[in-house]
Every structure is written in structure tokens, then in C-alpha cells.
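For this depiction, one protein chain was excluded, whereas all remaining protein chains were kept in their positions.
Naming follows writing order (A, B and C), and every chain is counted from residue 1.
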Amino acid sequence: MGMIGGGKDAFIGAVHRLAFNMDGQVELVAGALSVNPDIAVESGNILYLEQDRIYTDYKVMLEKEAAMPADKRLDFVSIVTPNFVHFDPAMMALDKGFNVVIEKPITFSLEQAVQLKEKLAATGLSLLLCHTYTGYPMVKQAKQFLKSGALGKIRKVFVEYPQGWLSTFLEKTGQAQASWRTDPKKSGAAGSMGDIGTHAFNLAEYVTGLQVTEMCAQLNIVVEGRMLDDDGAAFLKFNNGATGVLMATQVAAGEENNVKIRVYGEKGGIEWKQEDANTLLVKWLDKPAEIYRAGTGYLSSFASHNCRTPAGHPEGYLEAFANLYRNFALTLKAKLNNETPKEEWLDFPSVEEGIRGMAFIENVVKSGQSNEKWMKFEV
Amino acid sequence: MGMIGGGKDAFIGAVHRLAFNMDGQVELVAGALSVNPDIAVESGNILYLEQDRIYTDYKVMLEKEAAMPADKRLDFVSIVTPNFVHFDPAMMALDKGFNVVIEKPITFSLEQAVQLKEKLAATGLSLLLCHTYTGYPMVKQAKQFLKSGALGKIRKVFVEYPQGWLSTFLEKTGQAQASWRTDPKKSGAAGSMGDIGTHAFNLAEYVTGLQVTEMCAQLNIVVEGRMLDDDGAAFLKFNNGATGVLMATQVAAGEENNVKIRVYGEKGGIEWKQEDANTLLVKWLDKPAEIYRAGTGYLSSFASHNCRTPAGHPEGYLEAFANLYRNFALTLKAKLNNETPKEEWLDFPSVEEGIRGMAFIENVVKSGQSNEKWMKFEV
Amino acid sequence: MGMIGGGKDAFIGAVHRLAFNMDGQVELVAGALSVNPDIAVESGNILYLEQDRIYTDYKVMLEKEAAMPADKRLDFVSIVTPNFVHFDPAMMALDKGFNVVIEKPITFSLEQAVQLKEKLAATGLSLLLCHTYTGYPMVKQAKQFLKSGALGKIRKVFVEYPQGWLSTFLEKTGQAQASWRTDPKKSGAAGSMGDIGTHAFNLAEYVTGLQVTEMCAQLNIVVEGRMLDDDGAAFLKFNNGATGVLMATQVAAGEENNVKIRVYGEKGGIEWKQEDANTLLVKWLDKPAEIYRAGTGYLSSFASHNCRTPAGHPEGYLEAFANLYRNFALTLKAKLNNETPKEEWLDFPSVEEGIRGMAFIENVVKSGQSNEKWMKFEV
Partner (left out) sequence: MGMIGGGKDAFIGAVHRLAFNMDGQVELVAGALSVNPDIAVESGNILYLEQDRIYTDYKVMLEKEAAMPADKRLDFVSIVTPNFVHFDPAMMALDKGFNVVIEKPITFSLEQAVQLKEKLAATGLSLLLCHTYTGYPMVKQAKQFLKSGALGKIRKVFVEYPQGWLSTFLEKTGQAQASWRTDPKKSGAAGSMGDIGTHAFNLAEYVTGLQVTEMCAQLNIVVEGRMLDDDGAAFLKFNNGATGVLMATQVAAGEENNVKIRVYGEKGGIEWKQEDANTLLVKWLDKPAEIYRAGTGYLSSFASHNCRTPAGHPEGYLEAFANLYRNFALTLKAKLNNETPKEEWLDFPSVEEGIRGMAFIENVVKSGQSNEKWMKFEV
């Protein structure tokens, strides 16, 4: 595979490499790793790429790699650039016949996401969108458990994503992560809601199998001088009548990255939080709560398939990320071999989740700016 | 002291007795313990009251007890009846010269609460409002810690109160607690928001020392057939510019009573939850989080004063409740002796908190019913 | 009831009062509260005792109170003095016809405990020994759960009691608690093993229903200059073939009072710790662990009987202590009324547990001093 973005000092590119390396099924062989040619070359060398597959321009890379013979050809490219450089390389990659892995949010605008969907349909290629948290085995267990109907109709959803790293005016110091994420020209219409609110939103829809139909949002810029929201919340209405509250903030000083979801049905509820990622709590109205654990023998096939070690050997964020890649790779391999991918492999986020995520960003910003209380969730 | 309501099968009356007995400073000597005369008498006997101080009508009790000689006279009466029977006995008790303890919400309407305030001012008597959670030592520590400015300006407040016991149509079965609490004629304008939302609201204002100025609420009746809200949330704006999210639900199946508050300032945040009541978590932007514990030597005087045992001997809900009574009793005793009560003793909820709570109920219901997004918090 | 020891600055006496006051079933009417006559009188006044029932000598108190008319007569006396003043007042109280509550360890020597047992048999009176931890509802749940056989044969027991308050040479500073507890003339043959090791030992035997038959102990004096053990551990063998490890230390700097027990059978295990006293964890070999919670509807009658509030209202150390008194009082009352006390009421520690505890102290000290590996547990 090849990589666009993710040079030596980038955060998420390094995470991708840790994730796809892990299972030994994916090999990085080409890269246009930075817009800065020096960094692109240096990064390629650090990663042991062959000289002729280190590129300083992703367009050149896609051209040249598309011309490679079948046995050397890239199976897919990973696009790990800031948000405003997602759409163009993705479209070109698909045009050149490459499957695509893309960081969230999928594009800069909802419209682009819709175009990407059409392009995928036209090319028959596949896309993986990196909503990492849905790669955790116990998140998959939660989804399957709710799907089983064990808790009855879903009534209430609480999803929260508190971070604290933007509590100061960090972008002013030139810190790279903060700088582009708080810049509307690079990040898009939303700040925190785009960066982490989309994860919370995706988690809520993924775990419940429901869709948000209306929202009422409050968005704040807490740190003076910042250009995009760094804090916010939204009331949610779902298509089965359930309601919810979504919270995403990057100014909760002292918080790390503790994404958490709670869902309640008629008979009980589930709770999962990233800080204790290998545990799924199942609470019951009238009997003791249960602690489901990763790696045990009693999990659904969707959860078990995404565990690598026996119970008690904690797997974390990188393994969740690796699960996305592994399922994507297994699906591509099956398609290559004209086999039907297993349901468990196909359980990775793709362009539909990308469209929902972009719609979330546009709707949450619109609602945040509006004096209307409830707004239809428009896609 | 004397008691109005709280007969042998009542929930909160028994809790009051456990709480005020504990410290051996308060003695129950008279009671009109039920509107049902048989139960009133039976309950009085169970509680070892003298026969002539067991009443079947609170008015008679207040009349007769007011006529007692000084050495037998009640110092105060506790009113532990359903919401719609708070105001009249409280007004009469004050008129008769008794200090008053009253369950939350303070009255049936905001207007009554305002009248009660005027009566208190006119009589110079004292009132204790039973917002139990503010009786916990670590809640007091949280308040003092924030007040010290250690975290800088407060920016964000999350307060939540999830319960699950009304997940079914319990009032239909005749269950006493459920029946009056879901009946607008007995409970007031709000269901869950009145029963537990007021606690969450009080906790938020108490801990931060701030006041809510605007709200945007979503209230739901989740269980079909119920007459009052059993679930809801509200966005909050505070008088220093901070924002917040309040959540209160009684249909979170599997939840017990895990009130929780998180407050974030510029430099860090605090977290307290009732399930782990003896712990206050202090999180910092750039250093290890700290675990403050009840009963230790490094607490503020407000917290220490409300601990009975050394660290590691968990104190719980009844002790928090007892703290309310103890501080109230110490204050009354000081007043009796013409001494100035200590600041730490005066730190109990009273009529101001009652007015804020009733205003919360009226505003949250109004906002919940409105299509307007933000509504001024009117008192 | 009356009290021997427990003057105004004593630790455990105050705890006793908080505990027996709570349920309003026990009233303190007489006391010889200190060996220091001034403190005895002052303490009696603080506690609102009538002047003629404030004593400066427990012998005088027992004499005079024994002569009281039936309706004023004490039902029992509580002995909350240091260990070396347990036996004499207890024997005299029994001789005078009073039931007895006594702090652990029951006496200064095993021999005295055996004499006390004989005296109880001869008088037909009752004794409550204050092993507080067995008063927790979830400890009772654990015992009943294991007794039910749900986990099969018990195989392994881990019990630990880490404290840190004796990490420095505190007795040198004159601190009252530290001074007598580290003085062999007042505390007995053991230091930490007597003070908290006995609790751990009692908890292990109570929860499992088993008896220790052999021990191998290691006792340490960690703080230089101390006269008694402040740290130690013991391997245990039980009468069903199970083994165990007991740990008790008062020099685990930073630890509070987190008593904890884990028991494993063939099919699973249980875990309880005082820090989270309202929870009992049940772990299974091949299914999700379960979280049993105090105040819920699914508990055994032994646990439910000892809960005062619904689930989610944490009850703590004082409530556990109050459970001892309540069950003792209910039993005495039943005996007075010639009724059969319920099994649940009788479930309080008494002289048998006292004898086991004294045997533990003597055996653990002997083993700690010996070069023999295993020693029979002799009573």
C-alpha cells in the first residue's frame, strides 16, 4: 500500500503505520509523505521505502504507481493529510483504480462526501473511514448485544468525548496539531465537533443501529481568539423515538481522551468507555450488572474476531485501529479472490458513515448558530 | 423536635430519623406522622413517642406544641410529606415559632417559596432544606477548592443524575413512591426534574458558587401513560459566562442513584460522584491528577467538619444527611445561646436554595415545552 | 445502656455512639467514660447523661446500676476501653446480670476469652463482639453466596488489611491511639496482628464458614523502636483443605483502611473490599462477572435485613457498625419477650469469634517467632 501524508512528525500517520504493521498483512511500499519535499524524502528513507517509490507529490505517485505491473501494484492508498486535503487525493486514487483508506472527517464538505460515494459506486472500489473507536471489540459486542434485543427498545443515549488539550491558546504557539485543527480553512466548518464530535456521533449511531433525525446544539468558543468551536453539546432525536445527549469538548482541562457511551433500553443499559476499553458493562433493571470482557469465550463473533489475545491481556487504541485495517484488508483480499467477505470483516466504517459524519458537522454548526430549538438532521 | 409525615412505611421520613439520630444531638419527641390516624398512632408508638405527643393532625400538633413550656418545647419540626403538603405546615410552623426542616423541592410553586422566604425574614427563624448531596464532605471540599481559584475561571459544568427505577409504569402498580411523584397534583409541575433534577441543579450551583442565567431544556415522558417528565436534559449558561449540561433521568434502566458532577476551569477539573462519595478527583492540565479523600488531614475545614471517622472508613448517604441536621442543630443551638454560628455550620441549604430550586422547576418545564431555544432563568 | 470507656477524645467510643444512636433503638443512660474522673464527668455532661448516672469508676457503675429498678435498668453495657481493660469489666458486668458489648480483641489473653465463654454459659447472657466488617450487607451476601455452594468447594482465600498510619514512630509523639496499641502491656501479645489482623482473620472465617487449622506466619517490626509487630503475613490452611494468605500491615504508607477479601471456589470467586463496600463482585470461570449491589431486590435475607436505604445510597462503616448493635438489640428484645430471634438477627459476632480471634493472636505470634514452618492452630 501507499501513503499520502503522514511524514516523520505527523501524529496520525504514525498511528496508521503502527496499526497496519501489527498483523503483518499490509506492507507500506510507496509514499508521498509530506508536501515539504525534504521531509517527504527523509520520511520515506526512515520508513525503508525504495528510492523510486518515495514521492514528493501525491499526484505523481498515483500516476506512477497506477502504471506499475500487477504484482507490484498498490492494493490501496491511505490518506492521512489534514481535512482539506482528503477529497482530491481520494478522488484521484479511485480514478486510478486504488482502494482508499481515509482519515475522518471524510472530506471538507458534505457535498464532497456525496461525490465520493458516487465515485465509489462507479468504480466498485472500497473505502475505509477511520472511526477507530468502532474497531474496539467491546464496542462491537455492545452493538451486537443491543441488536439482539436483549434490552428491548432503545430509549436513551448518552455519548461524551471530553478532552482537555486545547484548554490554552495552543495554536498561537505554532503547535502543529492545534494549528490546522483550529483553522477553518484546513479543518472545515467545525472545530471540536469535527475533530471528536464526529467520533461521538459515529459511535452513537454505530452502537445503537439508529439514526439521528433532529438536533439542538450549543457550540462554544471557550478560549479567546480561537476561530472554531472548542466545546459543545447537542440534544439528539433518533429515528425510533429515542433521545440522546452528545457532548464533545477539548477544553475540559485535565481530561485525556475518555470517549464514553451509555445506552438504555427498556430492560437495562450498556456502558463502554475507552479508558477501560476491554470491558463492557451491562446493567439490568432487576438483576446484577454484568462485566463483559474482551478475549473471553462468551462474546459474539463480531467481538471475538477483533481480539488478538486471551482475556486479561489488555488491547488498546492501536489494536482497535489495526482492526479497521485488518478487516479492510481481509475484505479486499476476499474481493481479489472472488470470495464473499465474512460479515465480521465487512463491519468497518466507510463512505456512508462519512456522509453521516459530514452531515453531523454541517447540521451541528447550523444548529449551534441558530435560534431555532430543533432542526431536522439533513443529509 | 417533631415530625410531620414520615409514618412507618414512608421512605424519606425513615431516612430523616436515621440521619438526625446519629449524632445524638436531636431527639424526636412529637409527631403527626401520617394523614391516616391509625398509621399516625401506630408509627408514634413504634418510635417510642409519649402518647400525648402522638398527633393525627399536624395543625393540632403545632397548636399544642406551641403551648408547651420552654423546657419541653420543640426546637424545630421536620416536614417530610409529599411536595403538595410542604407549604402549609411550614408556614404554620413558622407562625407558631418553630424552626423548620423541609424536604426538597421546598414547595409546590415558586410563589410559595418566595412567601416562605418572607415569612422567615419576618420571624427570624431558620430553615433547613434537605439537599442531601451538598452534605457530603467531598462536595464541600470541591466547593472550597473551586472557590480558592486553584483551577482559574470556571468554564464548563457537567452534572448528571441517572436513575432507573421508573423504567416501568410503576405508578400503575400502586407503588407509593412512584404514585405521588408522578402525579402533577402531588408532585408539582415537574416529575424527574423536580425529584432529582433539582438536586443536580442545586449541586451545580453549590459547588461552583455560580448561578444559572439561561436554559434550554428537553423534557421527555418515556414511559407511556406517565403524567410527568421522567427524563430530560438542559443546556445551562452561568453568570460568569460558563456553560453546562444537566441531565436527569429516572428511566435509565439499571442505574441506581449515581449523581455526578464535573467542573472544569482553566487549569484543571474536579469530579465527584456519589457512588464513590469519599473521593474527590482533581485533574490537572499538566500534572498528575490527585485523589482527595474524606477523613484525611489535608482537607478544608468545611470538609473536615463534616467527617466523623478517619480516612478509609466510608461514610455515605446517611452521614451526608446527618451533616445537614448537625449543622442546622449547631446553628440553632448557637442562636439559642446568642453565639455566632461558625461559617462551617451555616453551610447548609435553606430558603434561597429552595427558591432557586423552584425557579429551576418552573423554568425547565417552560423551556421544555417551548420552541424557543434559550430562555432567561427567571426567579 | 451504659458505657465503659469512650470518653470525649476516644476514637472507638464515639464510633459506638454514632452506631447505636442511628436506629433509635438504643439509648445511652449511664457511663463510666474515663479512668480520669474529670474527663468522665465532662464526657457524661456532653452526652446529656443524668448527673447520678455519670460514674468515675466502672465498678461503682455496675454496682449501682444493678440495683436500679427494672424499668430503669440497663439492658447491656458496652466496653470500649483498651484491650487490657476488657476482661475485668466484662466479667463483672455479666456477674451483675448485664449483657455485654465488647471491642475486639475480646480479651488480653486466650485464657480470659475461654473464661468469658464459661461465664456466658453460666449466666445465659449475650455478648456482642465488634467485628464491624462482618456487619456490612455485602459481606453477609458473600457468606450466604458461598454457603449456597454456587462456587463449589472453596479452594483459596486471600484476605488483606493494609493501613499506613503507623508508618512513622507515632507512639513517640504521644498520640493516644498509637501509644496504647503499640504497648504490649496494654495491647497484648500482638500489635498490628491484634489490632487489624484479627479483623482479617475473622472476615476470612466468617465469609467462608471454614476454620483455620494451621498457620505459617512472618511478623515484622518495621519502624525502629516499636515494641510490637506493625506488619506481617501468614499462610493459612483451612479445615476443608483450602489454603489462604492473610496480610495485615500498618506501615503501608499511603493506605487508609482498605480491608479486602477474595475467595475462590471451583467455579468462580468473590471479591469484596471496604473501599467499595456496597459492591460484591462475583467472578465466574466461563461467564461474565456479576456486580451485586447493596439495597437491591435480589439479595439474600441476611444482606437485605442489614440495608437501610435503596440501592445507590451508599452505606458505610457506621451503618455496618450499627448493624451489629441493631442485631444484638433485636436479639436481646426477642429474648426479653420470650420470642425466638430470627436467624438474621443472631448473625452477629460473639464469644466464639472472640476465642478464635485470641487464638489467632497467640498462634500468629508463636508462629512468627518460630523457625518451624507450619504450626497447628491451637485453641
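Convention: a residue touches a chain if its C-beta (ideal position, glycine included) is under 8 Å from a C-beta of that chain, and two chains touch if they have at least 3 such contacts.
Computed from a predicted model, the values in this text were never measured in an experiment.
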> Out of C:Lys64, C:Lys117, C:Lys186 or C:Lys283, which touches the unshown chain?
Replying inline: C:Lys283
> Taking the entire complex into account, which one of A:Lys119, A:Arg181 or A:Arg293 touches the absent chain?
Replying inline: A:Arg293
> Among the options C:Val222, C:Leu346 or C:Val379, which residue touches the chain absent from this view?
Replying inline: C:Val222
>> Going by the contact rule already stated, which one of B:Ala14, B:Leu47 or B:Val282 would touch the omitted chain in the full complex?
In response: B:Val282
> Which of these touches the unseen chain: A:Lys8, A:Lys117, A:Lys287 or A:Arg308?
Replying inline: A:Arg308
> In the whole complex, what residues of chain C lie against the chain that is missing from view?
Replying inline: 151, 155-156, 158, 160, 162, 164, 167-168, 216, 218, 220, 222, 231, 233, 235, 243, 245, 247, 249, 251-255, 262, 264-269, 282-285, 289, 370-374
>> By the contact criterion defined above, which parts of chain A meet the unshown chain? Give residue numbers in ascending order.
In response: 11, 14-15, 17-18, 21-24, 28, 47-48, 163, 165, 255-258, 274-278, 293, 295, 308-319
>> For chain B, which positions touch the chain that isn't shown here?
In response: 282, 286-293, 296-298
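The rule is short, and it goes like this: only the chains that are shown with their structure count from here on.
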> Common contacts of chain A and chain B?
Replying inline: C
> Going by C-alpha centres, which chain is most central here?
Replying inline: B
>> Using Cα averages as centroids, what's the distance between chain A and chain B in whole Å?
In response: 43
>> Touching at least two other chains at once: which residues of chain A meet that condition?
In response: 282, 289
